[in-house]
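What you see is the complex with one protein chain gone and the rest in place.
Naming follows writing order (A and B), and every chain is counted from residue 1.
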Amino acid sequence: MVKPKQSLYWCFMGMLWLLTLPAMGQTREVDLSPVSGTYAIQNVNIIQAPGRKIDLGTIVIKDGLILSVGKSVPIPADAQIVKADSMYVYPGFIDGLSHTGVPKPKNDPIDRSKIKDPGNPPDELAGIQPQREVRALLDPKEKSVDALRSVGFTTVHTVPYGGMLPGQGAIILLTGKTGDEMIYRDNVSLFSQLKGAQRIYPNTVIGVMAKYRDLYRKASYSKEYQARYSGNTPGMVRPGQNRVEEAFYPVIDKQQPVTFLAEKVLDIQRVLTLQRDLDFSLVLAEVKQGWDLTDKIKASGAKVFLSLDMPKIEEDKKDSTDTMNPEKEALEKRKLEMKRKYYQQPATLKNSGTRFGFSTLGTKNSDLKTNLHKLLEYGMSEDDVLAALTTHPAELLGVSQALGTLDPGKIANLVITDTAYFAEKSNVKYVFVDGKFYSYEKKKERRPRVEKTVAGTWSYSTETSNGTVTGKIVIQGDPGNYSGMVSNNFNGQTVNATGISVNGEQMTITYTLTIDANMLNIEITATLDGDAFEGTMAVSNFGSFPIEGQKDPGSKN
Amino acid sequence: MKNIIKLTALTLLVLIIAPAFAQNAKGKTGTFALTNATLETITNGTIQNGTLVISDGKITAVGTNVTIPQGAETIDCSGHILYPGMIDGGTRLGLVEVNSDPRTRDYSEIGEVIPQVHALTAINPNSALIPVTRVSGVTTSLAVPSGGLFPGTAALINLHGYTPDQMFAGFKAVILNFPTTAKRGRFDRRSEEDIKKASEKALKNLNDAWDKAVQYHKIDSAIKETKSKETLDYYPEMEALLPVVRGEMTLLLEVNAAKDIKSALSWIKGKELKVVFTGVSEGWRVAKELAEAKVPVITGPVLSTPTRAYDRYDRPYANAGAMQKAGVKVAIRTSNAENVRNLPYNAGFAATYGMGKEEALKAITIVPAEIFGVEDALGSLEVGKTANVVVADGDIFETKTQVKHVFIEGWQIPMSSRHTKLYDEFLERSPGAKK
Partner (left out) sequence: MIKNVAPIVLLFLVGNLYGQQKGSVLIKNGTVITVTQGIKENTDVYIKDGLIRKIGGGLSAPKDTKVIDATGLYVTPGIIDAHSHIALDAINEATSPVTSEVWTGDAVNPLDISIYRALAGGVTISHAMHGSANAIGGQCETIKHRYGTVDPDELKMAGAPRTIKFALGENPTRVHGSGNKILPRTRMGVEQVFRRSFSEAREYQQAWDTYNAKKDQKGFKGMPPKYDLRLKTLADVLAGDIIIHCHSYRSDEIYMLMNVCRDFGIKRLVFQHVNEGFKVAPELAEFGAMASVFSDWWAYKFEVYYSTAYNAAILTENGVVTSINSDSGELIRHLYHEAAKTQKYGGLSDDQAMAMITINPARQLGIEDRVGSLETGKEGDVAIFKNHPLSIYAIPMYTLVDGVVRFDRENDADDMRIYVDPEEKIEVTLAVSDSDTDRCMQDTEFLFKE
């Protein structure tokens, strides 16, 4: 006899089985360990470090370390030989700041009913989570890991996503099966941003900076008292515990730097203002507009990671048919001059005597090499660029004893390119991280394009002039024949979509909202990228707003 | 006991003061002779030591050798300058009282194509804003609805009267907000592509509406020509556009960005329209084209910031003059409501930055009168014209100049407003700090 409850259970299990069926039909990944952890790369051009080159030599890797490097070194018997004849090998590149390995959090709308007083919201909603460790958030299978590795990066200073204080950064190696395995050094920085919370305190840059000062000083006083209290003087009131304040203690002791995201010329200076007020060790990361601030940065003693995200320069525009008027010409000229500043920046900093690395946080992977190569036209030598990718960031992150060059005893982080990396058509062939071998020999075969269905439930978020609006888009049907519904948290309505069409990567969804007896025609045009989209939401008479969305995991594919 | 005395005193005080406040002074009509004045006639130069006679609402004499009619009230204007009442070619005066309160906003109706709604209907003759305006010498203003593509029909009013019809100054025009490729302001975060699309869509809407209006006109003409018994269904939108399509009624086409001005110029090409461009904040960029097309312009506010971050700081000041010098007929507006009184200062800045005093003065008197087709009645000091006359103790553009008398359609206007009354009451407040 099956009890009713049990029958329900079996029914549920059955459904679960049905759901997992398609997954079982796919070929599973074979994840066999390599036969040996010892490798020999023979007959390669070895750039041990900027300015140190061995023509056609050998590197031996063992137990995750570089065993030997030289013109002719003995090759152990257990070594696997890497086919890299006449190729080029460099120290693995080091990224000064990104979210590599950290899954992007869903843009879940804040439950505003939980906020009684927008002036005093819970810390996590306000973006104040300095105690959070990136280690706990790491996912080695996150696609950013392989993506960044495939262009030659092996070491990353990675940080959590979030608001003004997203948490603690870690230096990770782009290999490993767990987050813990990826960690090279934990809690190396207190990551900070001048980023306000949405419609709650602190909302603006002035709010964020005031709150930063307030927290820092609160922490300073608590720390001081904690220190006195630990003497266990009888009669002293027991201090309370506060994880947010405690997270500042190593910073106050200057055992940990603050890594601040500081892109534009004013962001950088605002961060320097905070540093001047509070006196912490500072790392300026993702710097985009620092060329006029070389003296100021130098005086602050801040370490610098320059962003590799630079505006595109279209060389010799073929717009000659359109005779430009002098006004337009002058303006285009100023724009071009401005763009060049971004590319001149590394050389400007170099000439001012500032050592810097690069950060990839805002850069598309596909732009990384192009932009690095372009720097050679703007006053940087190959060695300069290489140093900013290897030895300098290693120094700035305090890991040069183990990383940054190809010297015996160092961690086996290598990137091997088919021809010199700075040659126009170079390709990354192999990457070693922590002695683990990754081959990019074959270009990933593109699977024939099948119109992927967009059916499923999508969560979207859009920045309107009335703040963030979020909601769901539920799409049913098949390619060419979709229907669906759109909800929003602005007025709580769920309405039928009047049109859903997909053309290649372009998705268009139209619907009509009725607000205060006004019909608002809304058109979402978005570019699909797998289970995510980005685009604009045009609202009749109100303008267009950026929108992004992602498919809810588990929803129909 | 003390309280009773206080109370009695207070009551008495209220009784004494109350009439003074409850009752606003009324206008006065009759025959007036303004003597010993400098007359800025606008159309016939400056007359020194002249006299102007107002009778039955009209200017009946202007000159140095004028016989003052019997019974005329003579006002000695020694040292004073007479001007025609100033005309603001685009305002919301009368259509709004307190702008932040939607209940007092009557300039923007729901609908994209609603030329049939009339500004004149919603003019509030008793708005507190009107006396504040006219005591500064602005006697006439165009009340303009705003909003969608065809947001309604504007009306020219004189700033004195107790019903809209008493105020109506004989000109109406349909407003068209020409589709724009420009950003709407700081919060407009649309991409260039989106703006372009929206603008193209709006242009399509405009052309659709216009085609319908042309169609309506053709059928209407056919019916009338053939004296057919057929009638067109009630279609107030088309009925309102009909005289515009036929070139009988003025179309005020609001357009600002240089690119939009150019497309507006090509849009009007081939259409037999009575058209005036308004706004035209980037007119200086396309002044030559505007002049060639012979389209008159009502521009302003002159006191505004440049339309582009890289433009010279004084472009808005110099815009009116640049267009006028290129040969465009230019009138000046404030686009304001509560501070339409600043019209002479807008013109003054235009004068200072290239337009010159004489042309700037015309831009707020005879030029708008001509543009509105009321030059027979307004815009200059000439015999036979409506007696809109302003007496000032100096150059009307100069900030410190005091307006001494204002006549609107021959009515002598009380020189008081909320602002002067509060001044009179509070300059030496009683009780002061101690009661």
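Definition applied: a contact is a pair of C-beta atoms (placed from the backbone, for glycine too) under 8 Å apart; a residue touches a chain by one contact, two chains touch by 3 or more.
Bear in mind the structure is a predicted one, so any value in this text is a computation, not a measurement.
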item	value
Omitted chain - touching chains that are shown	A, B
Options B:118, B:183, B:246 or B:274, residue touching the unrepresented chain	B:183
Residue of A:293, A:475 or A:522 touching the missing chain in the full complex	A:293
Per the touch definition above, residue among A:65, A:244 or A:331 touching the missing chain	A:331
Hidden-chain contact residue, picked from the options B:220, B:311 or B:382	B:311
Of A:36, A:204 or A:527, the residue in touch with the unshown chain	A:204
Residues from chain A at the interface with the omitted partner, ascending	117-120, 199-207, 209-211, 213-214, 217-218, 220-221, 224-225, 233, 235-237, 239, 265-266, 269-270, 273, 289, 292-293, 295-296, 311, 326-328, 330-335, 337-339, 342, 465-467
Chain B residues touching the omitted chain (full complex)	97-102, 128-129, 180-188, 192, 195, 256-259, 281-282, 303-314, 316, 337-339, 341-342, 345, 348-349, 351-353, 395, 397-402, 418-420, 422-423, 426-427, 429, 432-433
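Heads up, the rule we're going with is that only the chains that are shown with their structure count from here on.
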item	value
Euclidean distance of C-alpha centroids - chain A vs chain B, Å	58
In the complex, chain A residues that touch chain B	331, 465, 518, 536, 538, 543-546
Contact footprint of chain A on chain B as seen in their complex	110, 184, 187-191, 194, 197-198, 310
